[in-house]
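One structure is given below, encoded as structure tokens.
Shown here: the complex without one of its protein chains, the others still in place.
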Amino acid sequence: MRQFWIFARKEWKEQLRGFKIIWVPLVFIFFGALEPLTYHFMPQILDSVGNLPEGAEFQLPDMTGTDVIMSLTGQYQMIGTLVLVLAFMATMSGERKSGTGTLLYVRPISYASYFSSKWFTAAILGIVSVWLGYGMSMTYIVQLYDVYPGAGELIKFLLSYGVWVLFVITLAVAASAVLPTGGAAGAALGVLFIGQIVDGMIGEYWTWTPWRLPEYSLLYLNAGPESGEFWGALAVTVLLIVLLAVIGTAMAGRNSSRAKV
Amino acid sequence: MQIEEMFAQVPWGLIWPILLIELILKIVAFVDLSKRRATNGPVILWVFIILLINTIGPILYFTVGRRNE
């Protein structure tokens, strides 16, 4: 346990001094602010662009705060996933490549504490960043929109969506344990985006997967998801997270011989 | 519509946080760049990327631009 905290402290300092602790939240906060603004001022924006023929009128759908949150979640599913994977793709592969890992691996360390400390610190930063993004969005939504989700629904949404974010981060960290940085990013993004595509096609029949989780989470903002399907998807996601952590730990140890000496 | 008119219509009270975030991202990226000895690709290229491409520029720099010696 002591090793875990020593490693976690090191990761924390690294995030701090490498500015990761600034730019990752800022990216999510940025999109969180932009989304409600864009929809609210869409008529003016279109107007000022001014290319519309005289007399043409755009019938814009009436957006509620809940719609904005759904749209923002769509953004996070793309850009957010990309940012999280890119932020953590090198967490272990980078230490093998630069050789900084070598002097850790020759000490009597447990790879479980090595992996879990990275996973833990990445998860905290990633999940809090996403939550801050939604928080920023809500501060705009309550000012600009009449209808928006209540605090209870929102918290349920944030908690269950957080599990999806944890899945993304676990996949990125585990990929970094298994593969070199480039391959890790490719593999993690490939799995996540191909999963989203497959989910888009046959998601209705394939209800217990991590890729359903964001959609089920969004349902908390309205009527709430069908509970059987939600808990099934949640259980499978948690199971996959544990499995990835076990594989990541084993591969971190096995790949220690690939560290540059 | 006159430029001044458009400018006056912009809801600055709502937009300034976004501009601030943009500014912080750029500043932090430049601070990091100034302290770093090695980047992937020429430094001047990253100066332009960070300066000219909003939001994505600094993100690109932080994720793939930096290199540890």
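Order of writing sets the labels: A and B. Residues in every chain begin at 1.
Here is the rule we go by: a contact is a pair of C-beta atoms (placed from the backbone, for glycine too) under 8 Å apart; a residue touches a chain by one contact, two chains touch by 3 or more.
Rule of thumb we're sticking to: contacts and distances are computed from a predicted model.
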| item | value |
| --- | --- |
| Per UniProt, the name of the complex member that is left out, chosen from "ABC transporter ATPase component", "tRNA uridine 5-carboxymethylaminomethyl modification enzyme MnmG", "Glutamate synthase (NADPH), homotetrameric" or "ABC-2 type transport system ATP-binding protein" | "ABC-2 type transport system ATP-binding protein" |
| Among A:49, A:223 or A:261, residue touching the chain not depicted | A:261 |
| Contacting the left-out chain in the complete assembly, out of A:45, A:78, A:103 or A:147 | A:103 |
| Chain A residues touching the omitted chain (full complex) | 2-3, 6-7, 9-10, 13-14, 17-18, 98-100, 102-109, 256-257, 259-261 |
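The rule is short, and it goes like this: only the chains that are shown with their structure count from here on.
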| item | value |
| --- | --- |
| Whole-Å gap between the CA centroids of chain A and chain B | 22 |
| In the complex, chain B residues that touch chain A | 1, 6, 9, 11, 14-15, 17-18, 21-22, 24-25, 28-29, 31-32, 55, 58-59, 62-64, 66, 68-69 |
| Interfacial residue positions of chain A with respect to chain B in the complex | 18-20, 22-23, 26-27, 29-30, 33-34, 37, 41, 44, 48, 50, 83, 86-87, 94, 98, 100, 136, 140, 143-144 |
